[in-house]
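Of the protein chains in this complex, one is absent; all others appear in place.
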Amino acid sequence: MAKNNMLAMVLAGGRGSRLLDLTNKVAKPAVAFGGKYKIIDFPLSNCANSGIDIVGVLTQYESVLLNSYAAASRIWGLDSKDSGVFVLPPREKADSGLNVYRGTADAISQNIDFIDSYDPEYLLILSGDHIYKMNYEEMLRYHIENKADATIGVIEVPIKEASRFGIMNTSDNDRIVEFEEKPAKPKNNLASMGIYIFNWKLLRKLLVADIKKKDSNHDFGKDIIPVMLADNKMLYAYRFKGYWKDVGTIDSLWEANMDLLDEASELDLADPRWKIYTEDATELPQYIGENAKVSNAYITQGVNVEGTVENAVLFTNSCVEEKAVVKDTVLMTGAIVEEGAKVTRALVADGVRIGKGAVVGKAGSDSILLVAHDVKGKGE
Amino acid sequence: MAKNNMLAMVLAGGRGSRLLDLTNKVAKPAVAFGGKYKIIDFPLSNCANSGIDIVGVLTQYESVLLNSYAAASRIWGLDSKDSGVFVLPPREKADSGLNVYRGTADAISQNIDFIDSYDPEYLLILSGDHIYKMNYEEMLRYHIENKADATIGVIEVPIKEASRFGIMNTSDNDRIVEFEEKPAKPKNNLASMGIYIFNWKLLRKLLVADIKKKDSNHDFGKDIIPVMLADNKMLYAYRFKGYWKDVGTIDSLWEANMDLLDEASELDLADPRWKIYTEDATELPQYIGENAKVSNAYITQGVNVEGTVENAVLFTNSCVEEKAVVKDTVLMTGAIVEEGAKVTRALVADGVRIGKGAVVGKAGSDSILLVAHDVKGKGE
Amino acid sequence: MEDALGIVAPAGGYIKVEGMQEFRSINAFSFLGRYRLIDFPVSNLSNSGIERVQVYVTSENPRSLAEHVGNGRIYNINSKRGRLEMMFSRESVLSDIYNTDVKAYLDNLPIIERCPQKYVIITPGYMVFKQNFDQLLKAHIDSGADISLLYHKTSHADTCYRNCYTLELNRQKGFKSMRINTGIEAEKNIFMDTYIMTRELFMELIVKAKKLSSISRLTNIIDAESEELDIRGIQHKGFFAAITDFKAYFDANMHLLDMNIANSLFTDDWPIYTHTTDSCPVRYRPGASVKKTMVANGCVIEGSVENSVIGRGVEIKKGSVVKNCVIMGHSEIGENVRLENVVVDKWAKVKDNNKIVFSEDKPGYIKRMDII
Partner (left out) sequence: MEDALGIVAPAGGYIKVEGMQEFRSINAFSFLGRYRLIDFPVSNLSNSGIERVQVYVTSENPRSLAEHVGNGRIYNINSKRGRLEMMFSRESVLSDIYNTDVKAYLDNLPIIERCPQKYVIITPGYMVFKQNFDQLLKAHIDSGADISLLYHKTSHADTCYRNCYTLELNRQKGFKSMRINTGIEAEKNIFMDTYIMTRELFMELIVKAKKLSSISRLTNIIDAESEELDIRGIQHKGFFAAITDFKAYFDANMHLLDMNIANSLFTDDWPIYTHTTDSCPVRYRPGASVKKTMVANGCVIEGSVENSVIGRGVEIKKGSVVKNCVIMGHSEIGENVRLENVVVDKWAKVKDNNKIVFSEDKPGYIKRMDII
């Protein structure tokens, strides 16, 4: 905290139900991505790289894996003295029972005591389920230069798609004059990324007031920001340029993985100046066997390929046996494609086994096939 | 886990309401003790020193401070690869809402998925609010030698006090034949310490059965152990010799602190072979001023003494100003005794200020005075 | 776990890996793409429950080794109850023959003396094998021997294990003698430079060794004392490689490209830990062709690779053919290069169209940071 006086809170309570079976046992931020990562590695690595020492992670749904994972602060180097990643699920208090978080703002309100114990000047609010690389310290610099009360990260979207987003209407200098949630007739193309910097003292007051409001959704976008705008506070939009993706559906998760095969993609995971950190697997390097054919692929440690892999992303410990063919596909952690099986345009979930000779998915399908359960082989 | 195949679960959900104001904002395991420690440092340090790598801490009540504290695995050296302290509060699941833990056994049942993910052979169950030093690896060796299904840590108590405890009635070789909770007419003097080693596979079956029982308290002592005894399982008592204290009340907490001044006490915190680890305070060494008088005291780093201290335990950053007198007293973290004030036979809570010239507590009082709020000085 | 101090022994001055050794001590050698040799002994110790470990450093520049092992957290050594220490010693400037293991231990005798452990387990930083030392120690204690020595029975002593010691044992596995491998006979017991004894006896022996001669090593004093002591051999089974010269280094990497062999060394219940560099997965570009190869993360491959070990962050550009090679981390192989039977050290750069072909018997070596 000595460094920039900013504490980060990551909202990681989302169930992500549009990810179907992938989020049966883990919350969306714990879903795997890009061979070796989890989605929450992105905001946490961004924090570490931006010089933020203290990160609270607000969890709720089925959080045992997420809790254990995020608490291993060492993964992001956030385990030094006076640093830490702190998992903050709902809790029972002296004056109240065990309640779920009622909204994004409520999640922060219920943890005012935690934040106060560090006495930060600035509070950074992040979402735990977006894939992007961003320097929050630069955003803070922008916030300070503008003498802003709040700064909101925004990304330019095509105006015709703007009605799918929360849109910031701005005056000159990107000062925010209005916020519209999914406007039918968007006036602007700056979509909120759900990234906020607040001056903590001010936000604290607003949250305490918001807790008591009966008609409030206790949400930043719906309640806190409108109150600030009504109160004529200085809110600025911070324009982010680069790769940013909310992987809310199976199709978009598959796409984001496939983006890693695109040389023109702005998401460069190889950049040594801004690494994304993740749990290291104690596994052998990947092994490409004697009869394997691998072309246009993104493959990580612990993978074993004996068959054919084309246009695919292979996660830790996945395995493609002899004569199997994996094409236009994402094999998640530990997925096994047995001898002679054929997988096309699919996303194969963790630990799923595609039996010998089985054929799964097809070329040119409209949407990506999620394979969440073992597929029997021929004659099994 | 490669080392001894035993995973530990620490039950740290207790509110400790008999500790009055001390547990208003923190759960009992997070209460401070002995100058620089927290109660939970004892089971966690014991785990670390016993070669246990993975520790789950089951929290519930007001756990933000406890959660953040216990999650800082580095304190106990449990932050190496494949090690960790994992905080496990109640959570929302795909098939159930957010529920509090209904009993000691239920707390474990709700975390079967966590335990399974490490696939341990043995499960060690501990309580988070006892002060003692114990080698659980020796207990495991005893468990294995006896080919036991469960081993329970017991301590010999005077037979006339036995009716206050859960008593293990044993046959030869300390095999347990009966368990009686607070028996009116105790037949034995072996009191349960709430420390259990189970073979995980067996316990898992029993827990799954117990979840469904409507009339169960979901408690180890009341439900699981009796079922095992009825089933003629091999349960053994493991006799612990040494210091063990449940600091459930203000008087017993004060006493336990004062025990540190007793040269004959078996609780030796200075033993380099079995250190108790705790969060390191970034503070100067203690400073004893020009006119100070310090005799028979236990004082830690960051303390500043300018007055008189006799028969007292002073916690981190507490302060005794000039001409103040602190006697037969425990000053908890950051407590300040201002100029000329006098404190006798008291336990002064965290951050409490005793104003100039104030007189608090008296010699020979029946019970220890808890000072949980600032005391005004003379003329304030 | 019984109470033992783990000692990772320094490499003797008689072990020379031409080339590579100029840049780091043998135990810091990169191995199989992502490991360093030190990972094997320290993981063995940690997995066996031994958490007080001393790593003896002989190199003049221990920076990379120090950074790699750190305080042992990567090896799952608890930094509070355990301790991993780098042990330095003042190198003799007179001649390398004075820089014995015995000298390194003597320089640190007061620290060894202060350790509370009853036993020592001494194991080298330049051999690759898997061993449960807890079982070994129990076997040692049960046998009643003063010293137990670990050995590997081989029928390749005529072609492999140069510079290693061979062990002659009697029918009761009692010690008869120890000699440098002559390479004449094929069937031999190769001494794995691994000892178990009490710390007391160890300290006694190193003091005696010094008295015997200024250049005597632990092996010499064992040999000299064999009449007085009950010294026994314990046989090791499984993969074993001794990195005592350049060819042995090359061969050990190549042997492990057989996954049956690799899977016997790397098992789920016995993790071999190493330092992570947070490299991203490997990018195989269209046109890449890879066979029978281990590839560490962070690489970008567009060329053809066969029967090779590729370290972290290596780039192999299009049109290049890499065969029977060990390419270490962060090296760059340009376009249309041909490499056969070559070890390319870290951060090297092979320019476009270059052809470097050696024979399997005498693999070539490209220096660290070299540009050719």
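By written order: A, B and C. Residues from 1 in each chain.
The rule we apply is simple: contacts are C-beta pairs under 8 Å (C-beta built on N, C-alpha and C of every residue); 3 or more make two chains touch, one makes a residue touch a chain.
If you're wondering where the values come from, they're calculated on a predicted model, not measured in any experiment.
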| item | value |
| --- | --- |
| Chains on display which the left-out chain touches in the complete complex | A, B, C |
| Full-complex contact with the absent chain, from B:215, B:290 or B:366 | B:290 |
| Chain C residues touching the omitted chain (full complex) | 60-63, 66-67, 70-71, 80, 85-88, 90, 93, 110, 278, 369 |
| Where the unshown chain meets chain A, residue by residue | 2-4, 45, 48-49, 51, 53, 74, 76-83, 273, 275, 277 |
| Positions on chain B contacted by the hidden chain, ascending | 34-36, 74, 260-261, 269-270, 275-278, 280, 282, 284-301, 304, 309, 313-314 |
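Keep in mind that, in the parts below, only the chains that are shown with their structure count from here on.
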| item | value |
| --- | --- |
| Chain pair with more C-beta contacts, B-C versus A-C | A-C |
| For chain B paired with chain C, centre-to-centre distance based on mean C-alpha positions, whole Å | 45 |
| For chain B, residues contacting two or more additional chains | 74, 79, 81-82 |
| Multi-partner residues of chain C (at least 2 other chains) | 73, 271, 273 |
